[in-house]
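Note that this complex is displayed minus one protein chain, with the remaining chains in position.
Up next, subunit A:
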Amino acid sequence: MSKVRWRNRRAGEERRRRRRAGGKMAAGFKTVEPLEYYRRFLKENCRPDGRELGEFRTTTVNIGSISTADGSALVKLGNTTVICGVKAEFAAPPTDAPDKGYVVPNVDLPPLCSSRFRSGPPGEEAQVASQFIADVIENSQIIQKEDLCISPGKLAWVLYCDLICLDYDGNILDACTFALLAALKNVQLPEVTINGETALAEVNLKKKSYLNIRTHPVATSFAVFDDTLLIVDPTGEEEHLATGTLTIVMDEEGKLCCLHKPGGSGLTGAKLQDCMSRAVTRHKEVKKLMDEVIKSIKPK
């Protein structure tokens, strides 16, 4: 080997060794004092992955990927991946509301997405997320339940929405809400007529129509640090270190469907106002993304 090439090779190795040693030191500090490591970044108003305090991770959405479901959507928020599949089935409407159908959401956090979940009955996190999605559907009136009724008192549609997390890296509620909204926009229900003579339902699979989505609820999650600092779209590590979380679900008129703050450090009214304005801008971003995706779908 020539002398020049040998010297360059040694210099490259030297640089790599120094970079690895520096990385090892930072990684060691991060393991021993994760909160202090984090605070160093927050002092400079940024986060370890390079984002600003009010910046969301890259959001991608893919609609209609599951052909066996009536509607589906896959949402990625950075690394967090949630897939939603909607199946429509027939059911008798509830006796106290004979002219309404219903929507049944279910959030599943399988052991695949994170090492903290075990197989078996749904854990607390999954149950809380399911209840949250059910509340969002109920509060925001995203679908008029009367639209789901086929024959009052006898037959109605029931929409089973299954949300499965494939990769858990924080901010599961935002991803689930977006996936649900995108999947519901993708649902096509066939036309159903009740035969007068046989009183049976006849399904016309050739004639399908989209659901009437009345509002577009969009969730924005925040994490509270050291009782004062608010950061948007926390990752898994940030959620673990945070002293509190806050999720705001807003629709396009600026009305709030849900203000979910499960305990944690206290917030003043002024801080809430800042969160509201951030939620409004997030709603606009998400709506733009949704419209782009819907336009790009080729009609079947």
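The criterion applied here is as follows: a contact is a pair of C-beta atoms (placed from the backbone, for glycine too) under 8 Å apart; a residue touches a chain by one contact, two chains touch by 3 or more; residues count from 1.
Assume contacts and distances are computed from a predicted model.
Undergrad: Using the UniProt record as the reference, specify the protein name of the hidden chain from among "Small ribosomal subunit protein mS29", "ER membrane protein complex subunit 3", "Anaphase-promoting complex subunit 5" or "Exosome complex component RRP46".
TA: Record says "Exosome complex component RRP46".
Undergrad: Of A:53, A:158 or A:256, which residue touches the hidden chain?
TA: Of the candidates A:53, A:158 or A:256, A:256 is in touch with the missing chain.
Undergrad: Can you work out which residue in A:61, A:232, A:267 or A:293 touches the chain that's missing from view?
TA: Residue touching the chain left out of view: A:267.
Undergrad: For subunit A, which residues touch the unseen chain?
TA: The missing chain touches subunit A at positions 124, 127-128, 130-132, 134-135, 138-141, 243-244, 251, 254-269, 272-273, 276.
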